[in-house]
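One protein chain omitted, others in place.
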Amino acid sequence: MAVLLTLVLLAAVIAIVGSPLLRPRSAPAGEAADRAELQSAREAKYREIRDAELDYRTGKLSREDYEAVDASLRAEALVILDALEALGIEKPPAA
Amino acid sequence: MSPARKRTVRLVVALSAAVILASALIYTSFSAASPTVTPSQLVREGVAGREYQLTGKVKAGSVRREGQTLDFAVQDRAGEAAVPLSYTGQVPDPFKEGREVIVTVVKRDGRYIGQRDSLITKCPSKYKVTPSKDKTY
Partner (left out) sequence: MPELGRACLLLALGVCAYGIGASLYGVRRGRVEFALSGRRSVYALACILTVAFAVLELAFLRSDFSFNTVADTSSTTTPTFYKAAAVWSSQEGSLLLWAWLLSLWSSLVLFLTRRRLREESPYAVAILLGFAGFFISLMIFYATPFATTNPAPADGVGLDPLLRHPSMMIHPPMLYSGYTLCIVPLAFGMGALLARKVDAEWIRATRRFALAAWLFLGVGIMLGARWSYSELGWGGYWGWDAVENASLMPWLTGTAFLHSLMIQEKRGMLKVWNVSLVLATGVLAIMGTFLVRSGILSSIHAFGGATLGVPFVVLIGVLIAASIYVVYTRRDILASEHRLDSLLSREAIFLANNIVLVGLCFVIFWGTYFPLISEALTGHSASVGPPWFDRYTVPLALVLVLLSGIGPVIAWRRATLANARRNFLVPLACALIVLLALLAAGVSTGKPLAIAMFCCAAFVLGSIGQEYWRGTRLRRSSSGEAPPLALLALVRRNRRRYGGYIVHVGIAVLFVGVAASSSFQHASELSLSPGHSTKVGAYTVRYVRPTGTITSKEDAAHTGATMSLGAVLDVSKDGRHVATLTPSEGFYDSGEPSQGSVGHLIGGQAVSHVSMDGGVTRDVWSAIAPDMSTPRLLRVMNIANKTIPLVRPDEGMIALAVLVREYLKAPPPAQFHLIVSPLVLWIWIGGLIVVGGALIAAWPAPSAVRRRVRVGARSAEDRLDRQPRSPERGLARV
């Protein structure tokens, strides 16, 4: 009984682990990874911009300081957006 | 001062503070620590008035309660040397003869006094006894 179960388990493991090997494929272009990276960076930058506005509206920043911070954040975001555009069509995040 | 210089100064100040605090910590740990000893070590090297962490087994047959004080002897894990002591304070549940204990002791007037509430008994993760064949239930 135990032997039977062991063999079943062994077969299942080989099937799970071995099936990808039957379909060799080459590495996807690094571009997909780069795009994912830039999208993560963009999300993070958008969050920073929103956080800065919230900081301003809840009274932690003076208007001058806010505008300075906001401008530099938006400039940094532009860099990311430009890089995304360079990769291909920039896909805006889902509404 | 240039910003870079300011940063370097900040870093040096912070690191120095950290080193000083760490040194204070390390120094006090050595003076605040009590040495861990076995009964045979305590008998050999024990100095009166100094605190020691005594580790060993509770000697069978040595446990006696007199009012608030618990008298028992701590024996070497593998050996015969035993140290009798008087202890007041919290007695943990697992405490019984044969169990491994740690207790802070001080030698005064030739007797060993267990410091209040310092008794720790090792929590057994399983019984040391094997089931006997006589059990039928």
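Observations on the model:
Each chain gets a letter, A and B, in the order it is written, and its residues are counted from 1.
By definition in this document, a residue touches a chain if its C-beta (ideal position, glycine included) is under 8 Å from a C-beta of that chain, and two chains touch if they have at least 3 such contacts.
For clarity, every value in this text was computed on a predicted model and none was experimentally measured.
Against the chain not shown here, chain A presents residues 2-3, 5-6, 9-10, 12-13, 16-28, 32-33, 36-37, 40-41, 43-44, 46-62, 65, 67-72, 74-75, 77-78, 81, 90, 92-95.
Residues of chain B in contact with the chain left out of this view: 3, 7, 14, 18, 21-22, 25-26, 28-30, 32-36, 53, 55, 65, 67-68, 89-94, 96, 102, 104, 117-118, 120-127, 129-137.
One rule holds for everything that comes next: only the chains that are shown with their structure count from here on.
The geometric centre of chain A is 52 Å away from that of chain B, both derived from CA atoms.
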